[in-house]
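Below is one structure, written out as structure tokens, with a few remarks after it.
A single protein chain has been omitted; all remaining protein chains appear in their positions.
Let's look at chain A:
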Amino acid sequence: MSPTQQLLQSADLISQGAEAAIYKAYLRQLPTSGQAKNVGSDSPCHEVLEPVLLKYRFHKRYRHPSLDTSLTRQRIAGESRALMRCMKSGVNVPGIRMVDVNEGVLGIEWIEGKSVRQLLPGGAELEDIDELEEMDEVEDTDATDALVEYGVSRDALMDMIGVEIAKMHSSDVIHGDLTTSNMMLKEKTRDLILIDFGLAYYSTLVEDKAVDLYVLERAFASTHPDSEPLFSGVLAAYEKRMGKNWVPIKRRLDDVRLRGRKRSMVG
């Protein structure tokens, strides 16, 4: 059994989606050079265990094995590349802990905190709840309480979202699936972290950035009632950060909004 498989076996399953299963596992932290002399004995009490999140793109049996292997490789590699690129440009993303393209496992930093969806009104329901159902009125107090507990105002949160997306777009990474579930507020540092780069890709096109923003706008509208002022807060911060690059994106975003459904059905 490979070390990756051993790690997976020791891990706890957190959730399982269509694409991948998410696990929480613990990695032993290597002693830094300063501590090295203290860790002479191998006693486990000196070990620091770091929690990691493992994203395991499991084998899809319906797919031809060689097609499946190459797809899994591509997707794991693509996700790690997008994360690396973001990290180099200073976007707040989870750090990479391990990549195993053969097993289809990506290990990233475990982030303790809450998703933005949980912090905003309307998003407090469980994530896997059927979105098609009529949204039952949920008390918004939970979400507001959580924000207060974090000591972050709603406007400041929107501001942080705008800035992070602008940083990411400035480094030409397109997230591909921007939703409020894919952003987290880190408990310790109160930083906004962008997560789940499974659909991310590299592009310099204004079109792709505008579509990315449009996807987020739709996500806001569908999960959080009366989200217009929230999203305009995000855009204002984005605009400020992007500077002169904002104008073409703004123009394209207006176009994209008009498109609505992609096409009228033919034949």
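What we mean here is this: a contact is a pair of C-beta atoms (placed from the backbone, for glycine too) under 8 Å apart; a residue touches a chain by one contact, two chains touch by 3 or more; residues count from 1.
The rule is simple: contacts and distances are computed from a predicted model.
The subunit not displayed here is recorded in UniProt as "N(6)-L-threonylcarbamoyladenine synthase", chosen from "Exosome component 7", "Probable vacuolar protein sorting-associated protein 16 homolog", "N(6)-L-threonylcarbamoyladenine synthase" or "Rad1/Rec1/Rad17". The omitted chain makes contact with just one of the residues A:Ile14, A:Leu49 or A:Leu67: A:Leu67.
Here the missing chain is touched by one residue of A:Gly17, A:Pro51, A:Gly95 or A:Pro229, and it is A:Gly17.
The chain not shown here is touched by just one of A:Glu109, A:Asp177 or A:Glu207, and that residue is A:Asp177. Looking at chain A, the residues touching the absent chain are 17-19, 60-64, 66-67, 70-71, 128, 130-133, 176-177, 199, 261-267.
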